[in-house]
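Dropping a structure here in structure tokens format, bear with me for questions.
Incomplete set of chains, arranged as in the complex.
Every chain is named by a letter (A and B) in the order it is written, and numbering of its residues begins at 1.
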Amino acid sequence: MTEQSISITMTGSGGSGVMTAGNMLLDAAGRSGLFGIMTRSAGPQIRGGEAAAMLRLSNKPILSHKDQFDILLGIDWKNADLFASEIVLDNNSITIGETGIPQAFTESAGRHYELSVAEIAKQIPDGRANMVALGVAAKLISIPLSAIKEVLTKSLLKQKGEGAVRSSLEAVEAGMAAASAIPSIPAPTADPEAAANNWSITGNEACGMGAIRGGIRFVAAYPITPATEVLEWLATNLPKLGGKLVQAEDELASINQAIGASFGGVPSLTATSGPGIALMTESLGLSVASETPIVVIDVMRGGPSTGIPAKSEQSDLNIAVFGLHGDAPHVVTAPLTIADCLMTTQWSVYLAEKLQTPTIVLSDQALGQTRAVIPGVPDAGYEPERAIAVNPDKTYQRYADTENGVSPMSLPGTESGQYTADGLEHTQSGRPSSKAEDHHRQMNKRLRKIKGFDFGDNWAEASGDDDAEIAVLTWGSSFGAISQAVEELRQSGQKLRLIGVRLISPAQPERMKKLLNNVKKVLVIEQNHSGQFYHYLKAYYDLDAEIKSIAIPGPLPILPSQVRQYLRDWSQI
Amino acid sequence: MNLSMKTENTCPSLVAKDYRSDTKPVWCPGCGDFGVLLSLTKSLAELQLNPKNVAVISGIGCSSRIPAYLNTFGFHGVHGRALTIGTGLKVARPDLTVIVAGGDGDGFSIGGNHFLHACRRNVDMTYIVMDNELYGMTKGQASPTSAPDWEYGKLTPGGTHMKPFHPLVVGLASGANFIARVSGTNPNGAVPIISEAIRHPGFSLVHVLSPCITFNREQLEWKKMVRDAVVPTTNDAGKAARYLMSDDGFNLGILFKGDRLPYDLKSEKTVDGPADLEAQFSV
């Protein structure tokens, strides 16, 4: 089955309901058996400003947008030009909307169909323009009315009543009727059977669900864009399992609450973004030194400082790996796709618990706030396996220098298990010590438990041609567009290898060496300004191949076409 | 009063010194914190708490060294965050008796925000602040409770010229539900009050005058200056405010005791396992 996909963007100004229409379109597509993603973009207004809902729908699960949108549908055109750099059109694209389409789009699109959804809506009692647009879009993409109806009923009946469902449906139908004037567009063929097993989920929800599957039962929360939805999803869902979420006064409190709960034996987590992770590094160090496991999800956004809160960037690798003072070995992971947010978070909980160390999960806005229709993700099975001291006696030493570096932890309430956890350097029993021998012993132990651990195959996803001489190395959400580009080039005959690294730290140079066996050239692609992953590779891996860094900061996502271009340039050198 | 203090977990046979660890305090001979350590162990014995069910959490400072000297569970965290570790622990493990201890710098300077919000949140734990009106550990700088004309703060030569922080007034203003003051140099007076604080549900603030004999020897006078408060314990915040605002800092006793219910994040298990949450994702 070859991939067929179609991309559509809807735009509208404040209050136009474009996001609602977009969400319904995605849901309906999902119900009809398609896969897809929807990303959102909005102007600077806090609420109700201009917005764009950008969808791609396909007969197979997809990881990124295409280079261009096939359809641009304007509910209105007010301020739509603000999105010109995000909504790339070419002469196969069509635009649909009232008169006054911004020049940026007339110049690039192939055809324009005039159709005012607002005018059509006016003909319908309580008719809303966004519902007409939904109808237009559904018609063009061949989403059946029945799927739209289900979605409308589900989302409107309870809250707004039957009347709202009826008038919306009427508007949708009017839109469909109007769209029949537009030449039909080749749309992906849906497989209605698939729908039963499919999920509609954002990366942030997936992180939340992964956390719960991993065994997290305490969460401390301080909101920050674009991580808030991880916490909000957990706020409603964690209590159902008897877990607890506390809204903290700030990030200093949230991370330390998590440390406190984990000291009590409950797997604990917090989620934040750049500014918050910066505030947490002192206490991440406490988690390292006191060997209290915690998980911190950093849903990355544009930096530095407050930066660009609502846009994606992969620029917190440095702080996640190196942002702790002193030598503080810990674990850093990064999901590659929305679906992978589930597994990676679950695995990260496992790693934190197993290694009694903080694990930082580097998600990003592009994963976190994109909604995708994907095949349901099975539970990866990782459960907390914290080493617990069994029947400790007087000889119990909390920080015993064990062979693998992991020391059984005594939980409060354990008979004869009393000890004091400490961020000061300490002896094996936990007593503060400034002696060289104690310091070296504990440093070695803390490093050994992490470096010596067998992280298995999860550390990276490798695909493509085993005998390729060129490899693309990447991490995080850029993996999506790169996979797409690599697949395209391979289909056109180029031999390529693709490696998406999921375990950022500790480095796995031996494993990497094996993967890059025949490779002569490595292209490292990431979404930041300084090539953080590239420099990290240079510092901690010994790659024999020639390496080139492609680092493009946000806020725009890296496009498959850019990747193809780089790969073409590179392979010609 | 929490679970751990009920029936099977009590330890009637223990005496104060059974609550001490065998680690020797780093404190200067004569430091007021010795008295606090003694008082606390006496209270724990009086309450017959099983050491395994008690966790003492602290930040950084001379006073914050206290957990290691106890035979309970302990956490010596980072500077200023003791209350937040205590909060997470108690919410996650309501069965434990959680005591947070530390200094005036740790609690009211760098830790001031958590103090405010701990008072509001009213998690069932006891906060013992050993106030010596200075930073001892870093060798003698002013703290929020230093007198404005204390000349010897090494970062504020000539005095801080700031209004001193009044822990009890700010605590009351932020919603603290149990407010007491004791003297570190008088364990006998302190013990019943600390015990009552631990027993009291919700957040209990125990302000301890604990002299630093190394960086402000004048605090040796405190011993003579303290007295029992002349007013009885009130549950009227307005009354307490009036009394505390004119307080000279040497009145000992339980000065406010309200009846606000402790923080309680109701979370009842309504599903069997994570799989039961998956339905919400179905398209």
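Quick notes
As a convention for this text, a residue touches a chain if its C-beta (ideal position, glycine included) is under 8 Å from a C-beta of that chain, and two chains touch if they have at least 3 such contacts.
Because the structure is a prediction, the values reported are computed rather than measured.
The complete complex stored in this file has its protein chains present as A x2, B x2.
Convention: only the chains that are shown with their structure count from here on.
For this pair, subunit A with subunit B, the centres built from the Cα atoms lie 42 Å apart. Subunit B makes touch with subunit A in their complex at residues 4, 21, 23, 51-53, 55, 57, 67-68, 70-78, 80-81, 84-93, 95-96, 113-114, 116-117, 265-271, 273-278, 281-283. The touching residues of subunit A, counted against subunit B in their complex, run 27, 30-31, 195, 198-201, 205, 209, 212-213, 217-218, 220, 237-246, 248-250, 252-254, 256-266, 268, 282-283, 285-286, 290, 373, 376, 379, 412-424, 430-432.
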